[in-house]
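After the structure tokens below, expect a handful of questions from me.
Note that this complex is displayed minus one protein chain, with the remaining chains in position.
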Amino acid sequence: MKIDSFITWEPDLTDLSKERKSKPREIGCTMVMDKGLGLTAFEDLCQLSGEYIDFLKLGFGTAAITPQPILQKKLNHAQKHYIHLYPGGTFFEIAWMQKYFSKYINHLCKLGFSWVEISDGTISISDSDRSSCIQYARSEGLQVLTEVGKKKSGSVLSVSEVLKIYEQDLQAGASFVIMEGRETGKNIGMFDREGKINTTYLSELQKVLTPSLVIWEAPQKDQQVELFERFGVQTNLGNIAPHDVLSVESLRRGLRSDTLSWWT
Amino acid sequence: MKIDSFITWEPDLTDLSKERKSKPREIGCTMVMDKGLGLTAFEDLCQLSGEYIDFLKLGFGTAAITPQPILQKKLNHAQKHYIHLYPGGTFFEIAWMQKYFSKYINHLCKLGFSWVEISDGTISISDSDRSSCIQYARSEGLQVLTEVGKKKSGSVLSVSEVLKIYEQDLQAGASFVIMEGRETGKNIGMFDREGKINTTYLSELQKVLTPSLVIWEAPQKDQQVELFERFGVQTNLGNIAPHDVLSVESLRRGLRSDTLSWWT
Partner (left out) sequence: MKIDSFITWEPDLTDLSKERKSKPREIGCTMVMDKGLGLTAFEDLCQLSGEYIDFLKLGFGTAAITPQPILQKKLNHAQKHYIHLYPGGTFFEIAWMQKYFSKYINHLCKLGFSWVEISDGTISISDSDRSSCIQYARSEGLQVLTEVGKKKSGSVLSVSEVLKIYEQDLQAGASFVIMEGRETGKNIGMFDREGKINTTYLSELQKVLTPSLVIWEAPQKDQQVELFERFGVQTNLGNIAPHDVLSVESLRRGLRSDTLSWWT
């Protein structure tokens, strides 16, 4: 072993990492699910790994039961770190069902949100209403993420259904379309009961979707690795647990065993 | 879509939430398991979701190895948020085995605890001794939770055994009887190896127990949903992980996909 032949620390490490853009990014985004971080934990997360988080979702309808002073501070803190904080789609769905959608949008604007999620994971909504919602949110100054897929266990949309909604949503003004994976990544969409990806289904999606416009909800490590290997390290991933942000970023950069082979 | 027809934000959201009482509550209680929260994390939790937490259990015998200044601060902080902090039943069982039960009770009182758990998940204790313990704790000014069920994997008590202990405990002065589910909610009591509820068994329990006097240890989401659907949103749940408090409260209020249908 020739100790003397080693070169410097920094250039090599960044060799693989240089593909990673710094924020604000439009590709290689990581969306994290906050299902109840306390304020200190939230700030702690931003301080440690804010550079690796693009979107932060307040899961389910938790935004509605978060004390407003804490919500306000989370918003301020996220902004400071260039993280897009937004309420989960379920909150939109409740607003829609209750017929106060425009109030919902206006309330989000007033609180200081700049992104909203439009989805129909639990409710039914017509294509034209869905597009109107996206357009209305845009007209009020919000950017829009939509989500495709039903939340009921075992639900899978056909590739043509996914494609139809995806195209409509983008045309109506959505910036990203999220593929439903829920909190667990199991028994939903392209994931089986253990979380294994249905690769045939994914391959068909791959033929018709533009990867940079999709955020894949993929909470499990093996799912993340498979998506990175298929679509590259700039794949947008969602529903990442707060404690997994550094793990996902390590995977992206070949800094974890599962992707170390990328260096060779 | 008629944008103008939407009504205000607040009344609708509280429409379903109005069933939820504010603290101190005697029904609809949530008991959280703290198996090692640091002091900041503990305060963070209380600040974010203290309104949704009624009981906080220091899991297993962790109270014994928590540095006393931290324990004292947790107690003060819990009190400030009207949360009943108490040591897990295992700690009682050790005290019982070691024959220092009355010292245990007196020490808890001195530290400032106002609730204690009496259980026999691991040890054996005669019916009369169990009742004496409850009575002694009450006589010293503590309120009592008891737990029914053995902790050994696969253990299930017959419905008549559960009923017998339940009645004895209440008669001796217990305020609530906890149904054992352990930290995982798997392969214990009414839960099978995957955590599915044995609904036949549960139905039989349902016939004989008064729901408001029972706390169901149910750490998994599907268990929580099933119990809410059967006993209503005021069901007392236990062994909720700290990071799941907002999720459970969302479920109670129809703010998560799994219970959103309650709105319709």
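Lettered A and B in written order, each chain numbered from 1.
Here, a contact is a pair of C-beta atoms (placed from the backbone, for glycine too) under 8 Å apart; a residue touches a chain by one contact, two chains touch by 3 or more.
All values reported here derive from a predicted model rather than from experimental measurement.
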_Residue in contact with the excluded chain [from A:49, A:119 or A:224]_ = A:49
_Residues in subunit B touching the chain absent from view_ = 35-41, 59-62, 64-67, 70, 90-91, 93-94, 97-104, 107, 121-123, 128-129, 132-133, 136, 151
_Where the missing chain touches subunit A, by residue_ = 1, 3-9, 12-13, 15, 40-41, 43-45, 47-49, 51-52, 243-247, 249-250, 253-258, 260-261, 263-264
